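One protein chain omitted, others in place.
Presenting subunit A:
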Amino acid sequence: MSDTTDTGPVLAADGTPLKRSLARALRRQKMRALMLIAPLLIFILVSFILPVGDMLYRSVKNDIVADTLPRTVVAIQDWDANSGELPDEPVFAAMAADLKDAASAKTHTKVGTRLNYENPGIASAFRKAGRKAKKFDIENDGPWKEQLLDLNKAWGDVEVWRTIQTYSPRVTQGYFLNAVDMKVGPDGAEARPESEQIYMNLLKRTLWMSMLITFSCIVLAYPVAWILANLPMRVSNLLMILVLLPFWTSLLVRTSAWKILLQQQGVINDLLVWIGVVADENRLVIINNQFGTIIAMTHILLPFMILPMYSVMQTIPPTYLRAAKSLGATDWTAFWRVYFPQTVPGIGAGSILVFILAIGYYITPALVGGTKGTFISNQIAYHISTSLNWGLAAALGAILLAVVLVLYWAYDKIVGIDNVKLG
């Protein structure tokens, strides 16, 4: 075969073209690799990506109005909310019929709760109407405009009907507008009154404080990691336990411990008064404010900074520093020009870990943050578990996620994600 001179495709030993045979072998290899990661891939898809996606979708989902009030949604389409006039009888009749159905399906209060997020007071209008609605005789009891107005004066409010009209589509931008302190007004999106603006300030505060926490973690962790990396293994292992021990302790316990330390009648203040630095009447306020959150969270997140720094520093041979000094560098130059650049990947990895963990924290800020030291995650938790406004919580979560991704992208541009090492 070796002396044949034809220019046909190169064949493999079994006579198939080599290209196809190679591709087949590669495909088999890829399949095998895919099968190996399949359990993890499926697990992540089912338990992480799908639920998160579903939760994020709630930030725009608004099926409930169209599903519960199908006739009203159609009838109210042509009404001009800016006319200042109430909708006509057909809209009221449609509403009465929808209310009757909704009341027997017990969904009228759900749609009331949904619309109440946008216009306080609607919930009770629906709740009260629902009690009577089961007995409505749609054919004979008209006119419904008067009937509904008799039931509750809320039905005579143009704004109530405007809210219903605005929120009849199946997809809404209302939650996202709310999450950036805006609302749907008569002429489109407009800012909320200043006394109701909370989320943008909270977001800015969350980002700013997370950066401060990351920075103080860098400052505190750097010398600790350096000592750990440069001590003999036996001693450094012992010291490493001191770093890890708090890491293994419950978050709540550590946060509560900070409360005892920092409060005005607490250990730190008592000590300062005792040595005479602070007068008894002027005890320091170092908890229930931003300072408290920064201290407690810096402590809690410190191991996430020390560990990557330590493992990077361990790989830097001490001979580099000695070489620099023998070539005439001062201590500072040797550190700054030779040692420090090699530790940047550790700082980078630690910073990403600490920053991303910090902006999602809510237990610690809730306990030691007082009023000015809480994060946006505290509001997300409030809307998930207390107000049940999951749409708004999802919108806030989506914004937080987007901000993290943007920052991650910026970080990649500035520091370079290849420049990050965990060890």
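In the analysis below, a contact is a pair of C-beta atoms (placed from the backbone, for glycine too) under 8 Å apart; a residue touches a chain by one contact, two chains touch by 3 or more; residues count from 1.
Operating definition for what follows: contacts and distances are computed from a predicted model.
I notice the complex is incomplete. Of the names "Methane/ammonia monooxygenase subunit C", "Extracellular solute-binding protein", "Threonine dehydrogenase-like Zn-dependent dehydrogenase" or "Monovalent cation/H+ antiporter complex subunit F", which is the UniProt protein name for the chain that's not shown?
"Extracellular solute-binding protein"
Out of A:202, A:295, A:324 or A:380, which touches the unshown chain?
Residue touching the chain left out of view: A:202.
Give the residue, chosen from A:124, A:147, A:314 or A:342, that touches the chain omitted from the document.
A:124
From the listed residues A:388, A:402 or A:417, report the one that touches the chain absent from this view.
A:388
Going by the touch rule given at the top, which residues of subunit A touch the chain that is not shown?
Residues in contact with the chain left out: 106-107, 109-110, 112-113, 116-117, 120-124, 127, 194-198, 201-202, 205, 263-266, 288, 366-367, 370-372, 379, 382, 384-389.
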